[in-house]
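Note that one protein chain of the assembly has been removed; the remaining protein chains are unaltered in position.
Moving on, here comes chain A:
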Amino acid sequence: MSGGPPKALQSTGPQSLRDMPHPLAGSSSEEAVGGDSTPSPDLLTARSFGDKDLILPNGGTPAGTASPASSSSLLNRLQLDDDMDGETRDLFVTVDDPKKHVCTMETYITYRITTKSTRVEFDLPEYSVRRRYQDFDWLRNKLEESQPTHLIPPLPEKFVVKGVVDRFSEEFVETRRKALDKFLKRITDHPVLSFNEHFNVFLTAKDLNAHKKQGMALLTRVGESVKHVAGGYKLRNRPLEFAAIGEYLDTFALKLGTIDRIAQRIIKEEIEYLVELREYGPVYSTWSALEGELAEPLEGVSACIGNCSTALEELTDDMTEDFLPVLREYILYSDSMKSVLKKRDQVQAEYETKLEAVALKKEERPKVPADVEKCQDRMECFNADLKADMERWQNNKRQDFRQLLMGMADKNIQYYEKCLMAWESIIPLLQEKQEAKRYPFIGKNQDMQSNGKKYQLFYSSFLILNLPSPTSYKMALI
């Protein structure tokens, strides 16, 4: 749990984090994790930036060199999420089964949240609760409040333009469900956030509203302190890396915004293309009705175009359902991250200002007053948390986008394969009876040369392409 050792928590008894055994361990935490990962007192004092010297048991890089009180326990307990695989995970959360509820006052959708965990923070190994979007919103707010030094994943957009989007349509609900599932999974994967009390309550409480009303004040020590950081201090030196992160996020969000706009335009163009295709195909059918020998081939072409149209429709839907939401999610993510960065700046600014003030007063040297020390503490914790989260975010972002782009590529490949199949299947239909004829007409099998430009119709076109069975085509024509 994230919280100072002395805090009394509601569901689990007060326990020192250091005393808590690793859920998967046999006897002692040290055994499970191995190596010298005893809580180091160093962690409680200020550390300098860029300290990547922490050596962890399996040689990985620190994932959560987080707030002093918790990091020690975390190091004891967890493998890093970079290496987290099925076996080391001890918390699984899923969002599914959306249901519509119609009440007198309003209509809304709830989702089933299923939790499976071996963690001690959970009384039962399994939970199943129903939550609505409001509840997720509440959770996120609480997380932001209680973990201000961390990056909280974004939620899908709250408001939808009524009349434009149907809040209860299958597509909308499914898109939202996926986003909510992702939200919870990201929290689950976070070494600090996943232990947050509010998160636990969200996953387990039968009546969440009762909890909301109780207004639990379960802030971390750091959270509490950061909450009350006064604004209005001027920042002197933003450390390079945070400046870089800020700039990166600005450009990143900008580029994603552009991509989102382009994607929407593409979808629009594809829909208009589809409209025309849907008229185009049937004209071949109409023609087919006039003909004798050509009836079957023309009907075949009509069906073929119909199949391609359907394939395109599926592709466009995929783009809307899978591609756009991820872009938007990362734009929202960037926005919330920037506000965390701002807060960090404020914390640093306060520290710097106070430090300066002290430096001017000659009396209280060399001992730095506790007040200033606390500020420094705050700042350094914030920096550490943020850095760790940034790195995790970068990794996840890489994975997510790789998955996204490859997923879209796959969907596109599937589209082309469907079209290929459709067209290839009518070739034999068209070729029927062609072999029998050798009509003595000219004009179509020639190599018309003029000004060096070759213009080849029909037959020669087969030669250029790598068709599966070129001979069968060529035979027919020559």
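By our rule, a contact is a pair of C-beta atoms (placed from the backbone, for glycine too) under 8 Å apart; a residue touches a chain by one contact, two chains touch by 3 or more; residues count from 1.
In this text, contacts and distances are computed from a predicted model.
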Practice task
From the list "alanine transaminase", "tRNA-splicing endonuclease subunit sen54", "Cell cycle control protein" or "Sorting nexin-4", give the UniProt name belonging to the chain omitted from this structure.
Solution key: "Sorting nexin-4"
Problem - Among A:D97, A:E356 or A:E424, residue touching the chain not depicted - result: A:E424
Problem - Interface residues of chain A (partner: the chain not displayed) - result: 248, 251-252, 255-256, 258-259, 262, 265-266, 269-270, 272-273, 275-277, 279-280, 283-284, 286-287, 290, 293-294, 297-298, 301, 304, 398, 401-402, 405-406, 409-410, 412-413, 416-417, 419-420, 423-424, 426-427, 430-431, 434, 436-451, 453, 455, 457-458, 461-462, 464-467, 473, 476-477
